[in-house]
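This structure is in structure tokens; I'll ask about it shortly.
Let's look at chain A:
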Amino acid sequence: MVPVSYYILLSGVLFGLGVVGVVFKRNIITIFMSIELMLNAVNLAFVAFSREFNQLDGLVFVFFVIVVAAAEAAVGLAIVMVIARNRKSLNVEDVDLLKF
Partner candidate 1 sequence: MSVAMVVFVVTGALAVLGAIGLIVAREPVHSALSLVLVMIALAVLYLLLGAAFIAAIQILVYAGAIMVLFVFVIMLLNAGVEVRTNVSRLAFWLGLPLAFLFLAEVVYSLTRHYSAVSAGAIAGPVPASTEELSMKLFTEFVLPFELTSILILIAILGALVLAKKEAS
Partner candidate 2 sequence: MEFVTQHPVLVVSLIKIAIALFVVMTALAYLTWFERKVVARIQSRWGPYWVGPHGLLQPLADGIKFLFKEDVVPPAADKVSYLLAPFLALALALTTLALIPIGPATIRILGQPTQLVISHSNIALILLFAISSIGIYGVVLAGWSSNSKYPLMGGLRSSAQMVSYEVSLTLSVVGVLLLAGSFDFYNIVGNQSHWTHFLPQWSLPRWNIFPQFLGFICYLTAAIAETNRVPFDLPEAETELVAGFHTEYSAFKFAMFFMAEYANMITVSCLATLLFLGGWLSPLPEAWRWQLYLPAAGLILGGIALIIGGLRSVQWNAKAVFPVLGIVCIGVGYLCTWLSVMPIIQGPFWFTAKVFFLLFFYVWARGTLPRFRYDQLMSFGWKFLLPLSLINLVATGLVVVLRARP
């Protein structure tokens, strides 16, 4: 069997890669996708621990994380579309005014 520490390690690596994506990428949508990657890494940790302690609460929380990520993606992408329309660019460094 695979020890739970391996899953946690994988989750940590994915989370770290997500943070790298958020910090180093300049396209708003790619930053958003890195945030989704971080959420997925956290889901993996939840499911691994749910199996480790034989409780279903972790799985319920994963369910809620997926739903909240869906809602957040919808609203976030709508905001991205408004920004793209107003600033004519998807580069996050161009969104630097406090007022349009």
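Following the convention adopted for this analysis, a contact is a pair of C-beta atoms (placed from the backbone, for glycine too) under 8 Å apart; a residue touches a chain by one contact, two chains touch by 3 or more; residues count from 1.
Picked so that all candidates are chains of the complex that A comes from, given by their letters.
Note that the coordinates shown come from a computational prediction; the quantities given were computed from them, not determined experimentally.
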item: Selected neighbour of chain A [touch, this complex] from 1 or 2; value: 1
item: For the chain A and candidate 1 complex, residues of the former touching the latter; value: 1-10, 12-14, 16-18, 20-21, 24-27, 29-30, 32-34, 36-37, 40, 43-44, 47-48, 50-54, 56-57, 59-60, 62-64, 66-75, 77-82, 84, 90-91
